[in-house]
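Note that one protein chain of the assembly has been removed; the remaining protein chains are unaltered in position.
Let's turn to subunit A:
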Amino acid sequence: MFEFKFADIGEGIHEGKILKWMVKVGDKVKDGDSLFLVETDKVNAEIPSPTKGEIVELIGEEGDTIHVGDVVVKIDDGSEGANTEKEAVGEGEEKSAGVVGELSVSSQIIEASNENHTEEVMEQTTKVLATPVARKLAKDLNIDISIVKGTGPAGRVLKEDIYRRKEELNKKGKGFKEAPANPSIEERVPLSMLRKTIAKNMVLSKSVIPHAAAMDEIDVTDLVAFREESKETALNEGIKLTYMPFIMKALTLTLKEYPFFNGSYDDEKQEMILKKYYNIGIATDTSDGLIVPIVKDVDKKGIFQIAKEVVKLSDAARNKALNIEELQNGTITITNYGAVGAASGIPVIKHPEVAILGIGKITKKPVVLNGEIIIRDIMAITLCIDHRVIDGGDAGRFLSKFKEYLSNPMLLILS
């Protein structure tokens, strides 16, 4: 039981008049809820409850005069006995006058003052002097201001210094790494424009297209032999013959039989756009990042011509000499990770296309043919499909057909 006493008002006031009860018996009150309005010589004040509980008794009527120390309200706060002080004041301490508010009272001991004993423990870091406008510019241009040499008064970094830094970086080009001012175990390298575009496209492809992959191994022993035979002839024509033109030819022939793989998917209208032309993108590894130039109308071109175009386009890609048309209107893509030594992979479809063919490295492997183990040239391939429009069954059939063409170069030539 909490007995609420009309508190010592101080300020020379020792009594007050209850103007109005603001609670009645049985009311539940919270800490801070007003109990009654009291009038004194100086103020009319709402007296807040110092505790939470249920009102048990109101002592006195409205208009009654109450004196300091009188019990005015009894509140059942769950405690036993008559509790009159919310917070015990430490022994020997004077208590403040009542209406001055509620001071938090604690005997918590804070650390002794370290006056005159402060230690200097900070490592000294060098701060860059710069105006906000220079800092903003550095941020916008992805320049680490801490390594820009300032030419202003007292080494202040000026806007011009930031621009100069940018120029220097542009000249140095890719691969140049900023030496951090304070050698650190981490470094932040801003992405190039191309890298940002790749990142954006990859996120689009992977977040929009539900990928599925079908994988197989193709016995390309005959193709390897055929290429060996043709190499010389090609060279006479000035052509470095790779496997790529054969793969493209085989792909085109297969696409003609499975038109759903050659096109794009219009998500909005939920329509498949089937392309009647065969423009094959060749994923090209350049020092700046992945670029996909397009060989147009592959179906209308012979192996040699395709070979020439692939070489021309990939050279152009590496020298940043591609025209914008040479990057547009692809219908399907081939990525040859075998060229960098990988046996297999799972490529990412180039949005909005619906399929991509991944080519692994050709290796000699022991295989069983007609009940005998023999050594053959084997190429692992992966076909990734947009599972919204193409199913695994289609992919499997597609791959078998493709396999048939690629393992039989004569068929490629004759078709």
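In this text, contacts are C-beta pairs under 8 Å (C-beta built on N, C-alpha and C of every residue); 3 or more make two chains touch, one makes a residue touch a chain; residues count from 1.
Basically, contacts and distances are computed from a predicted model.
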Chain not displayed: protein name in its UniProt record ("NADH-quinone oxidoreductase subunit H", "Alpha-ketoacid dehydrogenase subunit beta", "Peptide ABC transporter permease" or "3-oxoacyl-[acyl-carrier-protein] synthase II"): "Alpha-ketoacid dehydrogenase subunit beta"
Contacting the left-out chain in the complete assembly, out of A:57, A:102, A:266 or A:315: A:102
Of A:29, A:130, A:334 or A:349, the residue in touch with the unshown chain: A:130
Listed residues A:17, A:156 or A:397, member touching the removed chain: A:156
Hidden partner interface residues of subunit A, rising order: 10-12, 32, 43, 45, 48, 89, 93-97, 99-113, 115, 118, 120-122, 125, 127, 129-132, 135, 156
